[in-house]
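Below: the structure, in structure tokens.
All protein chains but one are shown at their positions in the complex.
First chain written, first letter: the chains are A, B, C and D, and each begins at residue 1.
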Amino acid sequence: MSLLQVEGLGIDFGGLRAVNDVSFSLKAGEIVSVIGPNGAGKTTLFNMISGVYLPGRGRILLAGEDVTGLGPHLLAERGLSRTFQNLQIFQTMTVLENVTVGHHLHERGSILADLLGLPGSRLRSQASEAGARELLKRVGLAQAAERTAGSLSYGALKRLEIARALALQPRVLLLDEPAAGCNAVETEEIDHLIAEVAAEGVSILLVEHDMKMVMRISNHIVVLDHGEKIAEGEPAAVARNPRVIEAYLGAQAVEAADVDG
Amino acid sequence: MAEFMQFLLSGVTVGAVYALVALGFTIIYNASDVVNFAQGEFVMLGGMITVFSYQAGIPLPLAAILAILVTAAIGVALNKLAIEPARGAPVVSLIIITIGASIFIRGLTQIAFDKQLHRFPAFSGDTPIAIGGATILPQSLWVVAGALMVFIGLWLFFTKTLTGRAVLATANNRIAAQLVGINTRYIMTLSFALSAAIGALAGVLVTPITLTSYDVGISLALKGFAAAMLGGMGNPKGALVGGLLLGVLEAMTAGYISSQYKDAAAFIVILAVLFAMPQGIFGRKVTDRV
Amino acid sequence: MTMKLSSKTTTLLVLTLVVVALPFLFPSSYYFRVGSLIFVNGLAVTGLVILTGYAGQISLGHAGFVGIGGYSCALAPLHIGLHPALAVILGAVLSALVAWLVGRPILRLKGYYLAVASLGLGALVAMVLANEAGLTGGPDGIAVADLGLRPLLKSLGLDMSNPVFWYAFTGLIMLIGAWLALNLFHSPTGRALRALHGSEVAARTVGVDVAKYKLRAFVISAVYASVAGSLLALQNKFITPDVAGYMHSIELVTMAVLGGAGSVVGAILGAAILTTLPQVLTVFQEYEQLVLGLIMMLVMIFMRDGLLPSLARLIRGRGE
Amino acid sequence: MLTVEGLRSRYGRIEVLHGIDLEVGSGEIVTVVGANGAGKTTLLRCLSGIQPVSSGSIVFRGESLNSVPAYRRPARGLAQSPEGRQIFTNLSVEENLRLGAFLFSDDKVERDMEEAFVMFPVLREKRNLAAGGLSGGQQQMLAIARALMARPSCLLLDEPSMGLAPILVAQIFEVVKGLRALNVTVLLVEQNAFGALSIADRGYVMETGRITMSGPAKDLIADERIREAYLGI
Partner (left out) sequence: DIRIGATVSETGPASFLGDPEAKTLKLLVDEINAAGGVLGEKLELVIYDDGGDPNKARTFATRLVEDDEVTAVIGGTTTGTSMAIIPVAEDAEIPFISLAGAIEIVDPVKPYTFKTPHTDRMACAKIFDDMKKKGFTKIGMISGSDGFGASMHKQCLAIVGDYGIEVVADETYGPSDADMTPQLTNIKNTSGVQAILNPGFGQGPAIVTRNYAQLAVGLPLYQSHGVASNGFIDLAGASAAEGIRLPGTALLVADLLPENDPQRAVVAAYKKSFETATGKPVSTFGGYAHDALRILVDAINRAGKADPAAIREAIEQTKGLVGTTGTVTMTADDHLGLDLTAFRMLEIRDGSWKIVD
């Protein structure tokens, strides 16, 4: 059974059909990539799935449950987590705290305990912090743990977001251009990380313009253009699809990918 | 009917006063996201300086112009001496600076002038004009005309001129503004000068109606602020409509419901409007993509 | 290696030390009065730190809750015969209730819109207090019953003069308030609040129920303000609607920002400065306002993040 | 054209550029590559003047820029497409472009804008919409187009290909190459080091605030260390 299922999803902004009638599904441990030209509606699709936008049409099923219209925090409770194309960092908090907040759902106790500083509250904090440190190590930011997040470079912040999203221990992880601002070597590191996470059974929905990465790690690719799904399938098949090449990849890129492939 | 007309005229009179103050907020806000809590003091200075120049024998029109110029200069000084040196400070810190400035200006005025109430003659006499069985003072028409003029001026400035757009750009993203060659310091100075001048003009126009003294600024600023937020901060249209709406609302409540709770009614309506329109009536919704 | 105290414990120890040690420097009991005012304001501002500093929500109407707390102590003993100590609790419950009821819609607003809405809320409270003269005594205020704690202490053999008693009592409550707020900072709730301050969307996607947490911060800060108002009323034995007015709200926010919004000690420092300043500035006579405005501007110009963070930076800078 | 010597810069008390020496000749395309946090963005910010320089000199067309405020630099011919795009989100796309040409009021502004629309047709579609509503890649296009509106003689590009679809990445590199013909000097910071080095004349490698290697782009592409560290080959 698919973990995440999207059926006929759509939304309009003013007169613009930003996303229209998009359907696909995602199984446990699978990596599905959504690609498409700039403005195709990939981020908007993410925003609907993660509850940031209310879908105008269609349904979203998470593990069989209809979660259309639920707010992001309710989806988070059901195991859905994401990163952002336009960084959403808690600027004034430390790097460690940024990730610790990711454990929010696992550390909830009574607010009274928090106010009174009861041992329970402290223990929960410590557990979250320990988890957060682990994750920072995983994304290569262990050194920066005590720094203010606002002082990191762009690429570091991208990785910080991934760590924070992982802290939720999600079943479904949405990554919006995780490798943007990272060079080829750094991108490969992220590759490995994603593959590792998927291997642990987490389903991953990925938006990324780095075709090498997409081709390398995706099990399945969905292609959007002007809000509509124009193609779908195995990476190799999608890469050869003329519509995809024309709208998105361009002839050169295909050559380059072929060379490396 | 005559009754309704009278309430309406009263509302328009008061509303135009609020609108003028609210319009004064827009420029500095648009240039820096700072709500200048000293805006009321600019209004007060406009009135007070005119009063004292007039008492010193300067003809009223000249006294008014002098007041506007001096207040604009004070606005520039405020920017140069207090806002600019704090460059890079968080917006709240800048707001506290403007609160400090308003206390300072008030303190200065009470020493330089006095603590008495003052007024100067209305521009076109005190003979009421009858409209539909109700009356309005000629000075109210001056205030309304002033508010309309300032509104049109600001509207043209922000939509038709490159400088106006540079002002918006400065608040939206100061770094980017510098990158395209905008002298953001100059924009700030200009904004303070214009805001102060508009404030002072308001003071000149309203003093024959509301009277003035060193401490009228606080309540004017408060009402102007509320009006601006009701209409949508930063939008001249919002300031005008917000001001008039607030004025009419108060007058209607005072007339038909209870004069004691007219301010309360105004705030309740503001709350209700904001619940339905979190950006005020004309405020633009900021789109921040994630 | 030496035992390292957590920064929270150090902060509390220093605060307590200051509260306890200061009286040895006091030449007259008037200083106890000023001290207790600092503590009362410090308590209210600590509540604001939770709302504004932690959660990033502006309130220009917090004095409304001060008013609710204060008037509870004035009216409940008078009209329903409640003991003043219980009236403090009644006030806190009432404030929490009001905050809880109006908090949700108000806190959907952002920035200046939130500021103006909260300002309206505070203004409404002040208006009711001033207008319902039959119940509240109107704009001229109303007398407040005695708390009765001092006589009780006296019967237990602890005889304190009025200002000394209030110094100790408000000091204790402020310390408790600071302790709670500091606990909150590094707790899961505190982190959630600071997170939604940084980015609401991101906070929501990690599972923070933003509306709920904002509301919690609002309610907690309302209770702080309310208790501060009660203490003020009980101490002054008299209260007027001015305590609920927007001037007072702005004063509270100014204290928080001046000291360094976001830090409890900063807020208390801000309260201390803005409370003492008018007392010190009396030497300037009619120039008082002028100097007060000037000092506020200078502090914010040269210490843009507020006194405490700037001082801390200065000290750390020296250390290196 | 642009000479940087011993450039140091800091955030607060932490120095992140420890003496950068760099030179860009007239009409040259020079690229800077380096890992996350190396200081590339900081370097560009110093050049455009929005980041204070603690020591060292920046000489542009024979004149020192050190004491020239940021807003005067576009008039000297320096324009930047910054990291994070920094567009005016509340203003329309067209207003963003017009502000890019803030210093000019001649007819050429309209023609430049037309060119920008030809280069990025989406921007024409969205010209009256608030720039904040654009997709990430569309915003990136706007940032580049806005920088070009300033008619720079030297263009500073901070990761221009970030967030762009492959087809556009190729196009951007073409555009940059095309600038050589217009005698526009380009300093290009890129994570797509392969692409950047392919079109550049020369390149610099930056590591934790220092230049550790430099040379003709061809040589760098061929260098084993670079292939391993930055190109992932």
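Please note the rule applied: a residue touches a chain if its C-beta (ideal position, glycine included) is under 8 Å from a C-beta of that chain, and two chains touch if they have at least 3 such contacts.
Small disclaimer: the values here were computed from a predicted structure and weren't measured.
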Practice problem: Name every displayed chain that the left-out chain is in contact with. | Solution: B, C
Practice problem: Quick one: say which of C:V19, C:A87, C:A192 or C:L232 touches the chain that got left out. | Solution: C:L232
Quiz prompt | Chain not shown: contacting residue from B:T26, B:S191, B:T210 or B:N235 | solution = B:T210
Self-check item: Contacts of chain C with the absent chain, listed as residue ranges
Solution: 27-31, 33-34, 37, 130-131, 133, 138-141, 143, 162-163, 232, 236-240, 242-243, 278-279, 282, 285-286, 288-289
Self-check item: Interface residues of chain B (partner: the chain not displayed)
Solution: 3, 6-7, 9-10, 13-14, 17, 110, 114-119, 126, 128, 135, 137, 206, 209-211, 213, 215-216, 219-220, 251-252, 254-255, 259-260, 262-263
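Note that only the chains that are shown with their structure count from here on.
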Exercise. Compute the centre of every chain as the mean of its C-alpha atoms, then state which one is farthest from the centre of chain C.
Key: D
Quiz item: Could you state the distance in Å from the CA-based centre of chain B to that of chain C?
Solution: 31
Practice problem: Give, as an integer number of Å, the spacing between the C-alpha centres of chain D and chain A. | Solution: 28
Quiz item: Where in chain B do residues touch two or more other chains at once?
Solution: 288-290
Exercise. Mark out which residues of chain A touch at least two other chains, giving numbers and ranges.
Key: 43, 52, 84-86, 88
Quiz prompt | Parts of chain A lying in touch with chain C, wherever the complex brings them together | solution = 50-52, 71-73, 75-77, 81-82, 84, 88-93, 97-98, 100-102, 104-105, 107-109, 111, 113-117, 121-122, 124-125, 128, 164-165, 167-168
Self-check item: Sites on chain A touched by chain B in the complex
Solution: 43, 47, 52, 84-86, 88
Practice problem: Name, in rising order, each residue of chain B that touches chain D in their complex. | Solution: 162, 165-166, 168-169, 172-173, 175-184, 284, 286-289
